[in-house]
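So the structure is just underneath, and the comments pick up after that.
Shown here: the complex without one of its protein chains, the others still in place.
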Amino acid sequence: MDLDFSPGENAFREEVRQFVNDGLPPHIRHKVMNGIHLDRDDHVLWQRTLHQRGWGGVGWPREFGGPGWTPTELYIFEEECAKGGAPRLISFGLKMIAPVLMVFGSPEQQARYLPKIMSAEEWWCQGYSEPGAGSDLASLKTRAELVKSSAGDHYLVNGQKTWTTLGQYADWIFCLVRTDPEAKPQRGISFLLIDMKSPGVTVRPIITLDGAHEVNEVWLEDVRVPVANRIGEENQGWTYAKFLLGHERTNIAGIGIAKRELARLKRIAAAEGRLDEALFAARVAQLEIDLMALEITNLRVLSAEGAHQAPGPEASILKIKGTEIQQAIAELMMQAVGSAALPVGQTGVGPDYAANLGAGYCNLRKLSIFGGSNEIQKNIISQMIMGL
Amino acid sequence: MDLDFSPGENAFREEVRQFVNDGLPPHIRHKVMNGIHLDRDDHVLWQRTLHQRGWGGVGWPREFGGPGWTPTELYIFEEECAKGGAPRLISFGLKMIAPVLMVFGSPEQQARYLPKIMSAEEWWCQGYSEPGAGSDLASLKTRAELVKSSAGDHYLVNGQKTWTTLGQYADWIFCLVRTDPEAKPQRGISFLLIDMKSPGVTVRPIITLDGAHEVNEVWLEDVRVPVANRIGEENQGWTYAKFLLGHERTNIAGIGIAKRELARLKRIAAAEGRLDEALFAARVAQLEIDLMALEITNLRVLSAEGAHQAPGPEASILKIKGTEIQQAIAELMMQAVGSAALPVGQTGVGPDYAANLGAGYCNLRKLSIFGGSNEIQKNIISQMIMGL
Amino acid sequence: MNFDFNEDQRALADTVRRFVAKDYGFERRRAIRDSASGWSRAVWQELAELGVLAVGVGEGHGGLGYGPLETGLVMNAFGAGLLLEPYLAAAVVAPALIRRATSADFQDQWLPRIATGDSIVVFAHQDGRGEAVRAIDGKLSGRKTVVTHADCADLLLVSARAADGGVRLFALAPAAPGVTLRGYPTLDGQRAADLLLDQATATEVGAGDTANNATQAIDAALDIGLAALCAEAIGIMEATVAATVDYLKTRRQFGQPIGRFQALQHRMADMLLHQEQSRSMSYLAAMQCTNPDQKLRQRTLSAAKVTIGQACRFIAQNAVQLHGGMGMTDELILSHWFKRLTAIEMSFGDTDFHLQRFAAQLSREAQAA
Partner (left out) sequence: MNFDFNEDQRALADTVRRFVAKDYGFERRRAIRDSASGWSRAVWQELAELGVLAVGVGEGHGGLGYGPLETGLVMNAFGAGLLLEPYLAAAVVAPALIRRATSADFQDQWLPRIATGDSIVVFAHQDGRGEAVRAIDGKLSGRKTVVTHADCADLLLVSARAADGGVRLFALAPAAPGVTLRGYPTLDGQRAADLLLDQATATEVGAGDTANNATQAIDAALDIGLAALCAEAIGIMEATVAATVDYLKTRRQFGQPIGRFQALQHRMADMLLHQEQSRSMSYLAAMQCTNPDQKLRQRTLSAAKVTIGQACRFIAQNAVQLHGGMGMTDELILSHWFKRLTAIEMSFGDTDFHLQRFAAQLSREAQAA
């Protein structure tokens, strides 16, 4: 057993840190460090910056233009980016559809889509959830009917997707659709790539409790999707979907983000004099301790998974604990400033750092809901790991 | 709305307090105040003391020789007894079988059994749970076969009861037995009164994790029980059992006991200097606050129930919160003295008050298990109160 | 002892409940919230007509002369509606303060206007950090911060430290020279303001015992406000818990209503426990908030705020969680209940403040025993 990173890994960490330090535009860092919403340009700019460095295909193997990092290097990369104030990666393209394309896509599909994900020329979003199909994804109802035509066979897609994160920025959406309504729920689903500019695609914002516009409804009305835009075989979409859900779970603990936010909490608490209160200091201490433990747990899972495997049910442990810690940090930051957190988004009232804490707390309630609610994760742990 | 007790109730409280103060033997008070196990004689002596005062039939109506108190007076009585260091009432007779006898027993049964409960001449215990039937009581397997005989019809009872609290002291056991094995689980059960001296009754101690002997297994092998010892009708036992379970739930919150133990916690914590620690003081404060709230909640439930009703599903709220508070107090007392709690039952090592804290903590784990586990109580709340 | 309300009290609560159901729907509230002022004087007049603005004013001044119990019933009934208008500030705290801290003349002048809704008086107490308001020669300078509803006040009552170190109470017109009000929306969609005072001319309004030190009167008025806030919280909790139960009964996943899942059932049971313990403490707070024994009063109110603050957090967070994504949407009133419950926890001293105040008193007493 050896809990230290190798000299090579430490050098890599230093390299990433330096790159983030030098390459990350200060206005983006400022936003990230202070919990201010990023816009599309911020994300794109950072992705292009990475791409120019040859790091556009984060997490990708070399054969598809990625840097070919080990899981540990990827972990280090994401941790240093988060700590340095870089935006989260635009995961819908990089971490969700890209792995699916690499394994199940045709060479033509790979060549068409992957480079533009890396270069941030095309923004992807996810069309999984539906109003009636959240945790119970397999009950989805969006239908795709195959239409034979001399202009090329295509699907006619009708239905509604929801909780489409940053769908308002997206050029493409990958969708689960039902192609065989007679089959059992998990059969008869296909996996389509749909151009958001197609006639019949409508994006409607969902405003969340923090006043932000992060998620959307996507309505699909008689949308024509060429058969060539289908991943793999018809009615086999559930297989690809499950594969994708596995990959979505890399870096699910968000250690780097939690470390950055914990440091912010400590700065704020110190500035507010709250660390002199034994009760408050103990709460901060508890979170730091939980995070120390989670970091090791994350490294253990990483090391057990080996090189190219998708995360197993152990990732559920990381999801639960990671989101709980992030939520608790946001809650404690808000508590630290007390009623100064009430004037939301107001500068010049309380200290500047107080302005976004209320919205931040509200926004992060999503963490235990999205990406498989923490209740679903506990089902997975008890059933898949413990066999109950 | 008026949260004050009436002048009459306050006078009654004073009367009880005075009586406990004067009438409770000091060696019993000492044991109760310091968490030391009581023996049979302690319980009997206290019950006889009450009986001499005319208060033997606590909670009973006047027609059966009880003092005919209102539910509020009963509440006050139990609170003052607990705070004054009196033993818990021997509930198996007074609060469990007695109400059943009063409502469903024959006049002969009432005359035979009730007076000796009041005078503590006969000790009762409960034969409900079986090794395979705990929370799922209706799955009980103990069988009673009706045997016609010239010497008088009787049942032949075979089976095993368990978790029989203080069964080692008991003269009588009231038992649920299956008289019709063909019927659905809740039908075909009868309610028998069995003399513990009957041939074929064996009591075997169960030692619990605190080293105490509080509970027992009761084995019944070809035990002859006269038909006259059956309550009500054959195969209607479930009705009587449910009635009894309702009555068992009076004073389920244990406010008086919790107040007494909280006061002990504060004395110990002060002696240990732990109240100077903000963290520890906040924990004690939290418990005192929870108890303040529970006391009002208890009075609300009491007042909503009216005079002679058995507690409804709201009693589940009292059970959960009451047991949680008592367990937390015991835990915090143990924590207050730290490693001085390790030498169990040793005097002259740490301070005297430390000697029983470890065993007390262990013993009270039972509170959330027995009397309908807290998980069962949550089922009741969500299903019976909230309709889920 | 009894926990029932009398006929008058039930009628009062019904009046407010009907108003919320009929005239203060979610859509109207949204329109008001999105308006420039963020509140509605029209609503204020409707409330005046219902008589509820007179609850906190004595009969001698045209009010109803009700106590904290009736105030609590009104606040409780407003709960689910998330009233944006300054009821707590202007119809509860202000008259309570005026009755305790101001001269008879001042009372005669303002209390009737409060009862009729003609004037909105707001008390500004919390000093800005390092900018405490001081009174020098009848002029006030300094900052009051996050004063709820200060920007809709016709008159401001301002606490200020005098040269002799005592706390005095002053009345101030918002339009007076040297007064700057910076209004803004708060997390819960209500309004608050920072009040910047630069040599603002104000009238001292203290009377009798409070002429030299208004601290006790201020504490007493704020304690009445705190009890009222607790009652509001219960109303929101009830609505939140009930809506979540309904959602669990109708929302289906994996072939059954999600309310059949035991883990969610137990969460709901925990929410109900919090709600009922909070309700108990809200009753106790109403009964004790006017107790002249300050120690006992503060002990009870701190206990109530701790219980209710923790319940606010627990119920709000879990209601959103159990609603899943839907709970996160601005479109559902649930998310607005969430935010108000969150804001309530932070108001009138947060849970930690009150837990520590309670603990400090407990430690002193236990160590003295």
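A, B and C are the chain letters, set down in written order, and residue numbers restart from 1 in every chain.
Convention: contacts are C-beta pairs under 8 Å (C-beta built on N, C-alpha and C of every residue); 3 or more make two chains touch, one makes a residue touch a chain.
All values reported here derive from a predicted model rather than from experimental measurement.
Trainee: Out of all the chains shown, which come into contact with the hidden one?
Mentor: Across the whole assembly, the hidden chain touches A, B, C.
Trainee: Looking at A:Val215, A:Ala269 or A:Ala340, which makes contact with the chain not pictured?
Mentor: Only one of A:Val215, A:Ala269 or A:Ala340 touches the chain omitted from view, namely A:Ala269.
Trainee: Based on the whole complex, identify which of B:Leu3, B:Val103 or B:Ile369 touches the chain you can't see.
Mentor: B:Ile369
Trainee: Which of B:Gln47, B:Thr72, B:Gln109 or B:Ser129 sits in contact with the chain that's absent?
Mentor: Considering all chains, including the one not shown, the answer is B:Ser129.
Trainee: If the hidden chain were put back, which of B:Val157, B:Ile255 or B:Ala340 would touch it?
Mentor: Final answer for the missing-chain contact: B:Ala340.
Trainee: Consider the whole complex, including the chain that is not shown, and state which of B:Gly35, B:Gly167, B:Gly188 or B:Gly358 touches that chain.
Mentor: Selected residue, touching the omitted chain: B:Gly358.
Trainee: Spell out, residue by residue, where the missing chain touches chain A.
Mentor: That gives, for chain A, the contact residues 1-6, 9, 72, 266-267, 269-270, 275-276, 278, 281-282, 284-286, 288-290, 292-297, 299-300, 303-304, 317, 320-321, 375, 377-379, 381-383, 385-388.
Trainee: Tell me, which residues in chain C touch the chain that this view leaves out?
Mentor: Counting over the whole complex, chain C touches the hidden chain at residues 261-263, 265-266.
Trainee: May I ask you to list the residues on chain B that touch the chain which is not drawn?
Mentor: 129, 132, 134-136, 139, 162-163, 206-209, 211, 215, 277, 279-280, 331, 334-335, 338-344, 346, 348-351, 358-359, 361-362, 365-366, 368-370, 373-375, 378
Basically, only the chains that are shown with their structure count from here on.
Trainee: Among the chains, which one keeps its Cα centre farthest from the Cα centre of chain A?
Mentor: If we average the C-alpha coordinates per chain, B ends up farthest from chain A.
Trainee: What is the distance, in whole Å, between the centres of chain A and chain B, each centre taken as the mean of its C-alpha atoms?
Mentor: The separation of the two C-alpha centroids amounts to 54 Å.
Trainee: How far is the middle of chain A from the middle of chain C, if each middle is the mean of its Cα atoms, in Å?
Mentor: Between these chains, centre-to-centre, one finds 39 Å.
Trainee: What are the residues of chain C that contact at least two other chains?
Mentor: Only 264, 355-356 qualify.
Trainee: Which residues does chain B have that touch at least 2 chains other than itself?
Mentor: 278, 282
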